[in-house]
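In this view, the complex is presented without one of its protein chains, the others remaining in place.
Chains: A, B and C, in written order; residue numbering restarts at 1 for each.
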Amino acid sequence: MVRLKPVVNDPQGLVVTEALHALGYDEVEGVRVGKFISLELGDGDPERARARVEEMCRRLLCNGVIEDYRFQLSEGGEAS
Amino acid sequence: MVRLKPVVNDPQGLVVTEALHALGYDEVEGVRVGKFISLELGDGDPERARARVEEMCRRLLCNGVIEDYRFQLSEGGEAS
Amino acid sequence: MSRAGTAAPPSREELRQLALTEEEYGSACRQLGREPNQLELGLLGALWSEHCSYKTSKRLLGQLPSASPRVVQGPGENAGVVDLGGGLLCCFKMESHNHPSAVEPVQGAATGVGGILRDVIAMGARPVALLDSIRFGALEDARQRQRFARVVEGIGWYGNCIGVPTVGGETYFDQAYSENCLVNAMCVGLVEQGRLARALARGEGNPVLLVGADTGRDGIHGATFASVELDREAEERRPAVQVGNPFLEKCLLEACQELAGDPDLVGLQDCGAAGLSSACAEMAHRGGSGVEIEVQRVSRRERGMGPYEVMLSESQERMVLVVREGAEERFRERFRRWGLRCDVIGRVIAEPCLRVTDGGRPVAQLPLSVLVAGVPPRRPQSRAEPAPAASSPDPLLEVPPWPAEEAWLRVLGSPNCASSRWVWRQYDHQVGDDTIVGPGADAAVLRLRGRVQGLALSVDSAHPSARLDPRRGTAMGLAEGLRNLACVGAEPLGVTDCLNFGDPDSPLVMWQLEEAVAGLAEAARELGVPVVSGNVSLHNQYQGRSIPPTPSLGLVGLVPDLERLPRPGFCVEGDLVALLGRPGAGPEGVELGGSEYQRLASGQPSGSAPELDLAAERRAAEAVRQAVRARLLRSCHDCSLGGLGVALAEAAVWGGQGAVVRSPLAPPERPSPGWAAAVLLGETQGRYLASLDPGRLAELERALAAAGVPLAVLGRVGGEWLEVSGVARIPLAGARERLEGALPGAMAGPALGAGMGERAGPVS
Partner (left out) sequence: MTTRFGIAVFPGTWSDRDCAHAAELAGGEAVFLWHAERDLRGADVVVLPGGFAYGDYLRTGAIARFAPLMEAVRERAREGGPVLGICNGFQILCEAGLLPGALLRNQSLQFRCQPVWLRVESCRTPFLAGGEVGQVLRMPISHGEGRYYVDAGTLRQLEQEGRVALRYSEADGRLSPDANPNGSLGAIAGVSNAEGNVLGMMPHPERACEPLLGSSDGLRLFASALAALSPP
């Protein structure tokens, strides 16, 4: 899961907020739109998988200038 | 969390898979890229919030033609 | 081959899903001398669909003239081809993606653009321009705003990504398109003479290659989908929606460019509707041979796909090649360099049939005489609409709803007449560095590298009065295109058409189609514009309501000298303003039938369509071309939707100068109350509004007199007002605000609905 850092302005989130308000969902106070990336991994050691995914995020999947990331592994070698 | 239905072509996922392979992450067998939307909700009844978010997903956040969604509520009135 | 195991003939329901009738099924059995098996039935359903076989329209299309000394390739290949001289050819074609765009606007429109690009790529040409013609319901409705915005996004996304400029198009809104939006896209490409590719398979033993995307379960039955009414069930056919990948297509484009003209390339064809089955069958049919496909060799995106799905998948971004035996490795290597997968999936066989094997086991074998050429032609009933009782005089003349000034401003502020900048600023219209005149003027102009010449491109649809008279309205569409070309001095080379109609089983719609094709044929002949390619989109109906007849016409012309292009609009104070062509027609000299003014005032066209004199159109276009080439005109614009009032305002806004002119028509003795507005907003055909240096007037007069084209000097350029003496007067700033502000204003409402403007991939 990769999303824009809180300090970075997210016009898409604003537009979605407005659209939700227009539809009557007034309880929505804010929306931020990010990316959800699911990786299917060949089986392996979860420890090692964690380190590798961490590295993939840092090197490719997330741009540290504007984005943060977070991920979790689930059984069957999936990360997201 | 909104993502392309499994039968729908995800060119973005294919290209990211290739890029990860090129970087040496051969254990990656497949990638799918979707959206991660976080909503901040004014406090309220979790039961009701769930129903409302469900509705927002169907009506606006998810394009049912090609996408599926899934969400979870966390404390402090956040949904994603 | 017998229907393996199951001997029972398909049920009516099964046939309906394949869009086959029982008669058609019977005919197939008779021609084959047996019953087709499941897979064969699927292949027949796809290739016999309206979309692939033109079974309803083919007999009509034969009337269209398609020859001229310039035409190298008429209808029948992936795109039409005309000769630009000096060894350069121009390919072009227009296609619809109406149904997919209604279900999933972004991807539907995007894959429409992808598909038409591949048609041009398959000719060995480099695509150099895209144009679009799009129609929606009224923008007061949030659903329509959303659909419109997302179609524009989809068209832009694909074209912008692949780096082909979208240089023109047209945008139109009317209630009648609320449930059936129209999305037509046109692509123009250039290719050197020796590199033109053809879509055929021949040479027994030659390998058949599939290149590009893996095959998935996308759009199975897309062809039949486009051939049935859009209804609730469309929802369930949703897997028919495909997601485009312009990146892959860009790589395909470049690789095909490198391979075009290779002596070992036998045939090149894109995979469009009905996927591999139609691509292979049509290539083989054209080449007078057969093709055998081994489905196991087709690379798949998903597990568990059977031969049926592989053969009928409409996965995008795939092309089929036939190459000389022995050259396959060289070709594969080329594609690999561009990161493209390429597999040998079959070979050319002598027997003229499509044979499909699954792991060596034959699973289908259909003679091409049946599969490609055997569909029984449909001849649905047609019945003319009773001519409307002409209410004369027009109620708008008798009881005008608004004062002339207000009527003028309202028409300028209609999204149909106002600027479409909101649309085309989202399209890259400059990439390639050849766009000399981009969207927003009459015709777009592209330069041809290394020459003084250029290409002029224009998309125009039938006049809205085609609802009153489909024959004349369609001819007016072509005449308008010709005028747009003339304004930049271009001579027409050819036209591609996209015939958008409703339910062909409605006798009225069938009549409209017959009339429109007859009108196009007649106009093409009289105006000297061969029809080189085209597409038919039927079944644009919803709950029994069909769209109005809407043929779109894409013209290509040759600009002889780019240095002699007129300037945009009224740009030099003191210049004369002149009207070329007949100033008016009809009672009191004004024609309101089908005009935008009438649409705004009464919601629908009534009365009679404007008169059309094709011989006069041709004379005027020729005279205008000559005047442009002789630099007699500073600016030139045609009068189309919105008549003189819109033409005047556009010329003034584009050039930044107002004008004071007289009415081109002398008022009748006792003018009707609505006469003034009608002078401004009537849509009499065959007119051009020009500005010129007063010093050139004498020469212009001589030239037009010799050509038999009327000329009226109306007044002068200058000032902050647009004034038609004795008729109406509005400030230039007000006109600008309407023309520029209407569409952004209409789109300012909240955007609603799924997807939030997200695509499957981003845009740089």
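Going forward, a contact is a pair of C-beta atoms (placed from the backbone, for glycine too) under 8 Å apart; a residue touches a chain by one contact, two chains touch by 3 or more.
The structure displayed is predicted, hence computed values, not measured ones.
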> What are the shown chains that the left-out chain touches?
Replying inline: A, B, C
> Which listed residue (C:L562, C:L592 or C:L689) would be found touching the missing chain in the intact complex?
Replying inline: C:L562
>> One chain isn't shown here. Among C:H97, C:R118, C:H429 or C:H539, which residue touches it?
In response: C:H429
> Among C:G339, C:P668 or C:G726, which residue is in touch with the absent chain?
Replying inline: C:G339
>> Tell me which of C:G62, C:G163 or C:G288 is the one touching the absent chain.
In response: C:G163
> Residue-wise, where is chain A in contact with the chain that is not depicted?
Replying inline: 4, 7-9, 11-12, 15, 35, 60-61, 63, 65-66
> Of the residues in chain B, which ones touch the absent chain?
Replying inline: 11-12, 15-16, 19, 22-23, 33
> Residue-wise, where is chain C in contact with the chain that is not depicted?
Replying inline: 153, 156-157, 160-163, 245-248, 250-251, 254, 338-339, 424-433, 435-436, 447, 562, 757, 761-764
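We adopt the following convention: only the chains that are shown with their structure count from here on.
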> How many angstrom lie between the CA centroids of chain A and chain C, rounded to a whole number?
Replying inline: 41
> How many angstrom between the C-alpha centroids of chain B and chain A?
Replying inline: 9
>> Please output the residue numbers of chain A that touch at least 2 other chains, ranges allowed.
In response: 16, 19, 23, 33
> Could you say which residues in chain C touch two or more other chains, in rising order?
Replying inline: 752, 756, 758
>> For the complex, give me every residue of chain B touching chain A.
In response: 1-3, 16, 19-20, 23, 25-42, 44, 49, 52, 56, 59-61, 77
>> Considering only the defined contacts, which chain B positions touch chain C in the complex?
In response: 4, 7-12, 14-15, 18, 35, 59-67
>> List the residues on chain C that touch chain B in their complex, please.
In response: 103-104, 107, 213, 216-218, 238-239, 241-245, 247-248, 301-302, 315-316, 339, 752-756, 758, 760-761
